Structure formats: structure tokens, C-alpha cells
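Let me begin by presenting the structure, written as C-alpha cells, before commenting on it.
The complex appears here minus one protein chain, its other protein chains still in place.
After this line comes chain A, so read on.
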Amino acid sequence: IPEGGTGDSGRERTKTFTYDFSFYSADAKSPDYVSQEMVFKTLGTDVVKSAFEGYNACVFAYGQTGSGKSYTMMGNSGDSGLIPRICEGLFSQINETTRWDEASFRTEVSYLEIYNERVRDLLRRKSSKTFNLRVREHPKEGPYVEDLSKHLVQNYGDVEELMDAGNINRTTAATGMNDVSSRSHAIFTIKFTQAKFDSEMPCETVSKIHLVDLAGSERADATGATGVRLKEGGNINKSLVTLGNVISALADLSQDAANPLVKKKQVFVPYRDSVLTWLLKDSLGGNSKTIMIATISPADVNYGETLSTLRYANRAKNIINKPTINEDANVKLIRELRAEIARLKTLLAQGNQIALLDSPTALSMEEKLQQNEARVQELTKEWTNKWNETQNILK
């Protein structure tokens, strides 16, 4: 039974959160009901478009188990969710484009899981290398997971098969509170290569679409599920093992306080974990399209978790900030230019007919240059004559 949607919660105190979109789908008969199709149209089509334009995209799904996260992302047979629709959108557009011979495509998928900060390939048979794959960065390939298997796919059917196979291997755990509580993050990546001819030149663009299923509980990850350090939240960590995290957070926070305007990092804070951020680095800024979907339950018994999800999504929104270029002060240049402008104004005001050269240096240098060039030309002429003479003598 599908449940889930987003909206404002209300108890004794009303709490308000702001998001870009809010969808309600708890009651199919309600006039506000939003269908899977509508969700796809609002969010999914942009993802497909981005991929074809050569950009990366990233779709995060976060929410308490039972709040409709799986329904929203995967859906049921007959009522498919966002991911199948995105894939179908992708493949149908591929088929269209191929039919008209405009380009050729290559689609690969991989599926991994992050559990307790260890990376596991969900699409590889049990082998010695399943757990704890290393995450590295390559100058040309970007961030990648060593030995992660890649699988070619031709259509959505292939994709579905691989997803199902991977899902079986996912880590789920039972605790007293929640029987099927997923404690791992999963990233399903579609790597999409387009080869086409751009005015006679072959051109290949690669885009990646990451579909990220975030762990059901905030506790699963000390730094918060996006791996980005969340600055709020009042939990105390029991073990001194996390002293490093506390100190790191202090170093980070003091940095923001010291330089509110400058977004530059003044100090170095060794990051202890967040495999997730590392892997998604190429999608959390720059030219990528990032969508975060938070699902909550309308049931009042889930109020606490609902609030927690909403707060979390609200924070994440502000954290996935766009990094920018650091620049130096422009003061020297500005002062020079002001001086030049002043000079120009004076000269023009004088109605001077003589050629106006801005800086005195350029003037003197040009004059000198002209003198020198004339001299060089003369010298060259002299030298050439002498050489010719010599040559004549030698002949």
C-alpha cells in the first residue's frame, strides 16, 4: 500500500519547512494527489535531459522505512517509480536518436553499497573482493571505486534485472525497534556515453546519473547521510573514538565563523569518513543536477521520525552548496585603471591632437622602442651588407 508524501506536520506547535516541491500521495482519491507520472514529469525529465546534454545528475532518496521511499524510487509493477521512469526515458530517447543515426550510445551500470563506511559491489558474485573496495581519484577518470564491476545494458529490462540482483545482496538488519531497517547507503550509477559528430569532428560526452538510496536512520552514519558534516543535531558520541570528529567539526565551524564572506578553506581538516561525499564529488556541485527526495509518513505515530526527516532534508538543502572560485583582491588594478581614466579625461579635455598614450611608461617605452627598432634595423642592414661582402669575397 503506497503511503508517503511530504507536507507540513502539526502537533502542539506548528513547524514549517521550505522545499522546492511538495507532493502528497497518501490518499489516491484526494484532489491533491500526485501520481508517479507527475513526480517523474516534475523531477525526472530534467534528469534525462541533463544526461543527454552531457551533465551529471544525482537523485537522493531519504526517509524512514515505510514512509514510501521504495515506492517513490522503485514503485510496484504497474505503478513504476522514479527510477524505472528515468531509465525508460533515457532508453526511449536513445532509440529515437539512434534511429535517426544522430549518435551512438553506450550505457553501463554499476551498483554499490556503503555499510559502516565500507564499500561493497552489489553486482559481483561472492568473491574475496566483495567487501571494502578502495575509493580513489584518477585525473582522467575522476573519483572511482577500484574493482567495481560495470555491466553493459541495452534497455530497461537489463537495468531492472541488475537492480533486483543487487537488491538481494543489500544489507538489512533487524533491531528491536524496526524489523527491516536498512542501514546502508546504496548507489546505483548509470554511465552514459554519447558518441556523435560535431561538424565533422567526433565528439564523445560522458554523463553519470547516480541514484542514491540513503540509509533509513541518521544513526547509520555519524556525519549524516550525505557524508557532509551536519552542524546541527545534539547527539553526544559516547566513545573517545569520535574525539577526532568533534575536533574536526570545531575546526570547520571556526573556519566559517572567521571568514563568513570568504568561502575559501583557510585550514586543513582531515576528513575521517564520508565515502559517500567522495564518490559523489563530481555530482555535488559544478554542472550537475542534484535532486533530493525526502519521504515522510502521514501517520501520527511516526511524528518523531517525520520531523527528523524534514529537518534533515532542510539542512541538506543548505549544505549542498555550490563551491566557488577564490579570487584575489583587485585593488592594485583598480587603482591603476582609475589613474589612467583620470589621465585620459584630462588629455581629452585639453583637446590634444597628439596621439594619446595612456601610461607614461608606455609612452617612453614606445618612443624608446621605436628608436631602438630603427637602430636595430640599421644595424641589421649594416651587418647584412658586411656579410654579403664577405660572401662575395669568399665566392
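The rule is short, and it goes like this: a residue touches a chain if its C-beta (ideal position, glycine included) is under 8 Å from a C-beta of that chain, and two chains touch if they have at least 3 such contacts; residues count from 1.
Keep this in mind: contacts and distances are computed from a predicted model.
Trainee: Write down which listed name, "Gamma-secretase subunit APH-1", "Glutamyl-tRNA(Gln) amidotransferase subunit A, mitochondrial", "KIF-binding protein" or "Proteasome subunit beta", is the UniProt protein name of the chain that is not shown.
Mentor: UniProt lists the chain that is not shown as "KIF-binding protein".
Trainee: One chain is left out of this view; which of A:Glu53, A:Asp79, A:Glu102 or A:Asp164 touches it in the full complex?
Mentor: Selected residue, touching the omitted chain: A:Glu53.
Trainee: Out of A:Val34, A:Ala165 or A:Ala249, which touches the unshown chain?
Mentor: A:Ala249
Trainee: By the contact definition given up top, give the residues of chain A that touch the hidden chain.
Mentor: 53-54, 56, 116-118, 132, 136-143, 171-177, 198, 205-206, 219, 233-241, 243-244, 246-251, 253-255, 257-258, 266-270, 281-282, 285-287, 322-335, 337-338, 340-341, 344-345, 348, 352-356, 358, 361-362, 365-366, 368-370, 372-373, 376
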